[in-house]
Structures are given as C-alpha cells and as structure tokens.
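Single-structure report; data block below.
Here we show just some of the chains, and they stay where they sit in the whole.
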Amino acid sequence: MQKAKFVKDIKEGEQIRDLFLVSNKAVLSSNAGKAYISLALRDRTGQVECRVWDRAEEIAKRFDRDDIVEATGSAIQYQGRIQLKVHDVRKTEGEANLADFLPVTEKGIEPLWKELQALVRGLKDPDLSRLLARIFPDPPETETARRFRQAPGGKSMHHDYIGGLLEHTVSVAAICRFLSGHYEGVDADMLVAGALLHDIGKVGELSYDGAFDYTDEGRLLGHLYMGTEWVTAECARIDGFPREKAMLLKHMILSHHGELEYGSPKRPKTLEAVLLHFAENMDSKANAFLEAVGDMREGAAWTDYQRMFERYLYAGKKNV
Amino acid sequence: MQKAKFVKDIKEGEQIRDLFLVSNKAVLSSNAGKAYISLALRDRTGQVECRVWDRAEEIAKRFDRDDIVEATGSAIQYQGRIQLKVHDVRKTEGEANLADFLPVTEKGIEPLWKELQALVRGLKDPDLSRLLARIFPDPPETETARRFRQAPGGKSMHHDYIGGLLEHTVSVAAICRFLSGHYEGVDADMLVAGALLHDIGKVGELSYDGAFDYTDEGRLLGHLYMGTEWVTAECARIDGFPREKAMLLKHMILSHHGELEYGSPKRPKTLEAVLLHFAENMDSKANAFLEAVGDMREGAAWTDYQRMFERYLYAGKKNV
Amino acid sequence: MQKAKFVKDIKEGEQIRDLFLVSNKAVLSSNAGKAYISLALRDRTGQVECRVWDRAEEIAKRFDRDDIVEATGSAIQYQGRIQLKVHDVRKTEGEANLADFLPVTEKGIEPLWKELQALVRGLKDPDLSRLLARIFPDPPETETARRFRQAPGGKSMHHDYIGGLLEHTVSVAAICRFLSGHYEGVDADMLVAGALLHDIGKVGELSYDGAFDYTDEGRLLGHLYMGTEWVTAECARIDGFPREKAMLLKHMILSHHGELEYGSPKRPKTLEAVLLHFAENMDSKANAFLEAVGDMREGAAWTDYQRMFERYLYAGKKNV
C-alpha cells in the first residue's frame, strides 16, 4: 500500500484509510471505565491526535510506538482542531519509506551527499583524505554512511528532520572552506575535515527509526564523546596515521560546542577549532531562525517565542 | 628630521638620537631626594623604558604624553632589558607620520579602503547605497571617513593598531557577503551594510592621536550607542530614507555584541543581526588568535595565557 | 453611549448591553465544524471571556482587537468563572474615554502632572531648565507630552496602567530630590532632570491605544536607546546646550538599569547615575510589591508567587 493522503490535507468529515507512523500510544480508561486508545499518528507533513473507542484492548496489542500502521477512521473537529476517530489499526508488513512519515531535508539527500563528496575530494592532505574517504565512502556502502545520510541534526532544536545531519554538516564545511581562504595561517584541510566530522557522533546519539529520540548511550556519553572516540578508532585502522593530526582532529570534535557549560569538556585552543565552533554555532542558529520563520502564522511580523533563542524573532513586514 | 632607528633594533651601548612618541611620563624623586623623569618612548616596533637623571625639572616642562619628541641618550641593559639613559628631550615641530610611531595594519590602509569601496559599490538597494556612499565617500574627504581609516579596532583586545577598525570592518563585511549567498532568505544588502557600519561608533569611542585610549563619551555612552545614534543622524539627512530600513540597520548595530552581558541593550532578533553577530565575534577572535601566535617565543607550541580567551592557545609543533 | 456596567460587577444570569475594549479575538471552529468567536472583552475593572456562537463569521468582520465595541449578551458561569454568551457586537463611533477601559493610576493624572511641573520649576540650572520645559510643556500641548501622561510604566511588571509612567517618573524624581539634599557633592539639578527623563523612551516603546504591547521599535531598539537618542535630538534644538551636560544626562538614561545584563549598555559611572539607578529600581519594586498585596485573596498572609521577585511576599497578619 502506498501513502495517499497527508496529515496537513485532512479535512473535517473525510473518511481516512492510510499509512501513518505511530509517534505516541497510550491505553486509557474513559469516565465510564471503558478502555480506549489515545494515539498520535504522523507523516512528514504533521501529526494528528486520534482516539480508538471500540475494541481498544484488542487493537492495542497489534502495534507499538514507532511502527508504520494502516489506520481507518473519520476526521472530526475537537476544540478547533482536526482529530481522527479511528475504527481500525493494522501494522504494515515490509519496509516503508521513512521519508513519507518524517520530515525530510528540502535540499535533497542526494544533492547534499554530492556536495559532501566534493568537499572530501577537495582535501589535499593524504592522511585526512584517506580518513575521510573511509568514513564517507561513495557509494555509501557502510552502515555508518547510510545512517549518517538519514540522521536528523537534532531532536527538536535545529535541523530536526531526516537528512538534517547531512545538511548541517555540508553547510558548516562549506563555511569552513570559505574561512580557510579568508584567513591566513589556517590549516585548510584540517578545518574542513573537522567540519565534516564534527557531529558524526550523532549517528549513534539519536534514534530516528521512528520518532526522533536519544539513545541510552547518547544520554550517558553524548555525541561529542562518541564522535571523538569513533575517530580514534578509525584513525587506528589507518597505518601510520600521524598522532599529532589525530589529536588535533579529536580536539576539534570535542571542543566544538565552544564552552564547558555547553558540554565541551575542553574549549577550542587551536585556530581551526575556534573557527569550527563559530561556523557550527552560526549554522545551527541560522537554520533555527529560518525554521521559525517558516512556521509563522500569516500576517505576523514576529515569530512565536523561540526557546532556543529565548526571544521572539522579527521576520519583518514581508508577511504583513 | 626623519625617524631612523627603531626600538626593536636598539642594542646595548649604542648612542641614540631619534624621534619617539611619549607614551608615559612621570617626574619622581630618587632616594637622594633628587627629581628624575621616568619615561616610556615608543615607535611602531615597540616601547622602551627611559630615565632622565639630569636637569629633570627643566626638561620635563618641554613635552607631554602623546607628543612626538626627539630624544638623545645611550642604551644600557637593566635587569636583562634595554633601557635608555636619556640626556635631552625636545618636542618636534610640524606634523609627524603617526604610522612611524604606532603599530599599523599589515594589510595596508589603501588596499583595505579599496576593498571597502568595492563592497559599498556592490550594494543594490538604492537607500542603503546612498547612505553608505555618504558615510564612506571616495576619496575620503570627510573628517569621519579620514578618522575611520586611521582608527584602531580596539584598545588592546584585537585589531589594536592603526587601520585596525578598517581591517576588521572589511573582513566582517566580506564574511557577511559570503553568508548572504550561503543562506536563503537573507537580505544581502542589509547584511553587508550593517557589517560596514557595525563599529562606526569606535571612531568616537577611542582616541588614538597618541597612545590608544577611550574618550569620556566612549566610556559613558559606548560605541554601540554612539554608532547607532550617528546612523540615525545620517539617515535623517537623506530624503525619504525608509523608517523600517533605518530601524533594521540600527538594530544590527545595537545588537551586534549578541548578549546583554556583552553590552548590547537588545539581542539580535533579525536573521541579518544574528549573522552579523557571529561574523563579528569570529573575526575578533580569529584576529586575536593570530596576534597571540605572532607574539610567541621561538620554540614554543603554546602561547602565553590569553586574557581574552581565558586560556592558553596551541599553535602546534610548527615552531618547535 | 456611556459605559454603565463594569466587568467586576457582572453577575450570573444578567443581561448585558455595554461598551468594552476588545483585548483578544479569534475565530475558531466548534466540534461540529461551525465557526464561533472566542473573545476577551475588558474595561478598567477587569476582563471577561466571551463566546459568539451565532453569525460568527458575519459579526467577526465588524471589529478588531483594540476596538471599543458595544456588546450584547448574557452572563453565565463556566468552570466557576463568569463568561458572556454574546449575541451581537458593534464597533462604536466617536472617541471613547480610554480610562473607562484600561486601569488607570489611582493618584490621578492631573495631580501627578502638577507634581511633575513643580519638580521642573524647581530646577535652577538654566540649560536643564530650558530642556525640561521644552519636553514637558504646561499645558501639555505637544504630542509627546500628551502621550507621556497616558503611557503605562510597563507591559505587566510594574506601573502597568494608564498614567503609570507619569506616576513612576514623579515618584523617582521626588526620591532623587530628597537624595540630592541627603548627600553632599550631588549635582541636584542633573539628578532630578535625569530622573524626570529616565523612562521617556517608553512613550515610543509601548503601544497602549488598546491593550498594552511593545512596538516593533520598542522590541528592536528598546526604551533606553530610544529615550537617549531623543534627548540628543532635543538638546540639539537648544542653542548652546553644553556638550558635557548632554553627555551626563544621556549617560544617566542609558545606564539606569544598572547592569549590562538588565539591558544597560553602560553601567552607572557618575554619582547621579548611581543614585538614579537605585531610586528607579526601588520604586519599581515598591510599586510591584504594593500591587501584589492589592491582588491578595482575603485571609491570606502571603501573596501568590511573584515572577518579578521570584518569591512569595509577606503582607503580614493584617489580612488574616
């Protein structure tokens, strides 16, 4: 079965029979003491609240959070919002296209991957070149490379969509390539290589087979540690990889949050680490700004309150 | 008289008769109760401690701090450093070339000014274009433009040399021009114009006719306020300059330190203000990093402690 | 039509036909898919939630947020609170008395204005005297003076009522007049003038024609900047206004929040600026304390949690 109707297009009164990702599921009891299911179903265009009033206990056994399901029901309005009154839910067999159910980068995973490959090919240092080609093989035949192309850039703050990690990485690396020409005395290959690897630990920190979340290891060790350790392992697999270069690269990954209180156990102490920190921080904020503007209500000049910025943002009179 | 011998070239035992800038002057009493002058003389290559033991009271009347003087004396060693035993000091007449006595940008004021003019000419918005051409006329026939070309970028933290403000401004604006192509949705002209004007208030915040220092107004109002107020005045002199554009430009200047605790009374709330803040901060840090590396002792891998960064910085094994 | 019944006097079951200020308006859809209007209507005694169930789309076109309207309906109880079931809404013609619809200072605008005029007349310094008489003409024939008399002192924190800015200004200036006698070495006229002008920027930072809110310029530049710039402009209009006095006055306005993190780009560096900061801060807190006590439930010794103070406040056993 193919996905046909998307969440943002559902209208009151319509009959629905379509595929969704289960992003939340709870079995509750009604006033009258009868069990019902409170569900959240989502696809890449949004999320909709649902209720299963009949045969709740039986239906609840058929599926779990993060499953792709076929749901049948009708759309009603409740307190001004669309809600689905669901009659039946069945787990789908076979592999679904995750990009139908989760938001995905608008820039396209393939074009971004090509940009990344161009950045990798631009490295002249033979050690870094070999390392990066190992980590980002083209075609992406390793598990890590495949997951890297899918991973979101974050759970909710910025680049929180499929391909977000790839998009963020390519953007930061492109800024770093510019900076390596803009300032004298920069080790260009080290800076670009550090940019390409800085968030590699997110491949293991986040789970994104269904709804985005942190893994246990992600919460206990974090992507700064995980990525740095992983680069250690990859360097060790390359004969004669110079110790000093490995140390500088690892320092960049470990320090890229810039300050201890943002989770970097060491602050940037090389020029390349300093520049990477700024490029990375700027790119996160620019992406979050553009997402906030994208979410604005029509006619507004100001966004809603943005927790990441701790302020309202001004998009100007364009919308008004 | 022309400057002949520079401070960094003075050797023990030499007889000196040359021009210097007086960067400090105090009349003290010796153990024996006799007056003497403790002087600091400088040129663009450095500073040397001096003593005037004879006729101190008479000689002291002839000159003040920030004067260019002709000093006669002999070079001795004291506690491992060169000191001048000065016999005579006379104030010079006529205009001296400040660039002989204060450090000056290595990139050259003329080439930087040409880059700035190219950035101004690249603006397509007619209002911003008119405003910037008024503020930075070519040739620089206004007092402000002339002072802007000479001003240091700071008293001691970064770009602390003649032409430093110009160098910093051009660098930030070039980064911003790159960013306006890198991200969608950026108002490119607004971003570059804001970059070109962001530190204009430093023209009045710092005095740099002799040693660098703050003006009273600089300490009481600061360059963020002074620059913003000045842009208000310039916009008012242009017929029909749109109120919204003036507001957005002023917001960028006022908010470019990024956080309240760094002296911005408002934090960046437009995309252009957010990007300017990062570009500006990065450029200050990159310049300070490169200056710290330039000051390193031979054979060292680490710089001295850097107060601006609150850490030691690593330049790598290159020097070792 | 005259305002007759006030919000705080509406009882369950009554029929209402009266004037209100629209402080919020949204068109929503009911469960059944039918449009209705969710309204908040207010007058100076409080605010009441309303619903328009019939002819919602037609009625919604007739008025907007911040309009004064005549509403017809009946009062019901919903979840323990009074709500209006509204049958009809019409926008009123002609000018309404804002003081009927927004809370207003209990001290009276006229008596406060007289106190302010007495403070202005008490200035002996001819420059400051001329400046203040220009800014606060009596009678208040300029737009600024008229707006200054109406403006609230803040959106929600303290003095958040019509005339609040005037009340706060007079109170701070009176404290400053006392302090100028209490301490030696104070420039009394400078201190009182600074007190009278310190929040003048709020005239443009806040909009208060309907519900209180910030203007775009208020959010992007802030009242500290706006007030200081405005004083620059006013001083420029007075022939020979001394540069040093203007600088000192501007410093007081710009620094009166006391610390960078509270939005002052410079901290107080003159005795008058230090004293003004304390007087201003104390008056805001004292007003907020008294408002919190005024809002207490009967029988309570402690106020609700006060966000401005980040604590509960103790009014003592008086109420108990």
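The first chain written gets the first letter, and so on, giving A, B and C; residue counts start at 1 in each chain.
Methods note: a contact is a pair of C-beta atoms (placed from the backbone, for glycine too) under 8 Å apart; a residue touches a chain by one contact, two chains touch by 3 or more.
Since the model is a prediction, treat every value here as computed from it, not as a measurement.
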With 3 chains placed, the number the full structure-file assembly comprises: 6
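Here, only the chains that are shown with their structure count from here on.
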Between subunit C and subunit A, distance of the C-alpha-averaged centres to the nearest whole Å: 44
Residue numbers of subunit C (touch at least two other chains): 216, 219-220
Touching residues on subunit A, where the partner in the complex is subunit C: 12-13, 76-80, 301-302, 312, 314
Residues of subunit C that touch subunit A when the two form their complex: 28-33, 216, 219-220
List of subunit B residues in touch with subunit A within their complex: 171, 174-175, 178-179, 182-185, 244, 248, 267, 269-271, 274-275, 278-279, 281-282, 285-286, 289-290, 293, 309, 311-317
